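Of the protein chains in this complex, all but one are displayed in their positions.
Showing chain A:
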Amino acid sequence: MLRETASQTAGPYVHIGLALHVAGLPERDEEIWSQMARPEAEGEPIEVVGTVIDGNGDLVRDALLEAWQADAQGQYRPEFDLHKPFNGFGRTATTAEGGSEWSLTTIKPGAVTRGDGKVMAPHINLAVFARGINIHLQTRLYFEDEAETNAACPVLNAIESPARRQTLIAKREEVDGKVRYRFDIRLQGEGETVFFDF
């Protein structure tokens, strides 16, 4: 069997390649970016925002994040097409400006049933790439207002420490009548986000 090509950090200028306008480059006709759902998409429209924080408590201002989620029915829809109202895949970045928040405009995903019949609570799969991260970090965002399904989620329950499970729960906020979830990713140290191997 062949060995997998080795990973390397995405480096400080990842935006040139994967987030052109953040680098200051003109965008192409179609870009993969943070609006995963348009208003007419089926499901509850939500915004997901957060920061990325390093082991010193400082903001990581050059991260790129990728999201992968099911639709409102809990089905993954691989076909990426900007003409569709909803795509399960999106990208976002933190930048040097302001509070350095990433954000995604999407819909709340439905619960997904695993092959063994167990139901996983609604979640968004997130991958974090940045300078200083040698191989991307994989995590999941869950929703605070899904307490019951979260408590039964086989993936959350696979995390030995109940306190650490809490690092995967996004907090619900309402801003101007819109639902927003806040999910800060702590790379290291106190409140360190759980990262997965799969």
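In this text, a contact is a pair of C-beta atoms (placed from the backbone, for glycine too) under 8 Å apart; a residue touches a chain by one contact, two chains touch by 3 or more; residues count from 1.
In this text, contacts and distances are computed from a predicted model.
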Omitted chain (choose from "Protocatechuate 3,4-dioxygenase subunit beta", "Light-independent protochlorophyllide reductase subunit B", "Flavocytochrome c" or "pre-crRNA processing endonuclease") - UniProt protein name: "Protocatechuate 3,4-dioxygenase subunit beta"
Candidates A:E40, A:D176 or A:D197 - the one touching the absent chain: A:D197
Residue of A:A93, A:V112 or A:A170 in touch with the missing chain, whole complex considered: A:V112
Footprint left on chain A by the chain that the document does not show: 1-18, 20, 23-25, 28-30, 32, 54-56, 58, 60, 62, 66, 68, 70, 76, 78-83, 87-89, 96, 112-116, 120, 123, 125, 127, 129-138, 140, 154-155, 158-159, 164, 187-189, 192-198
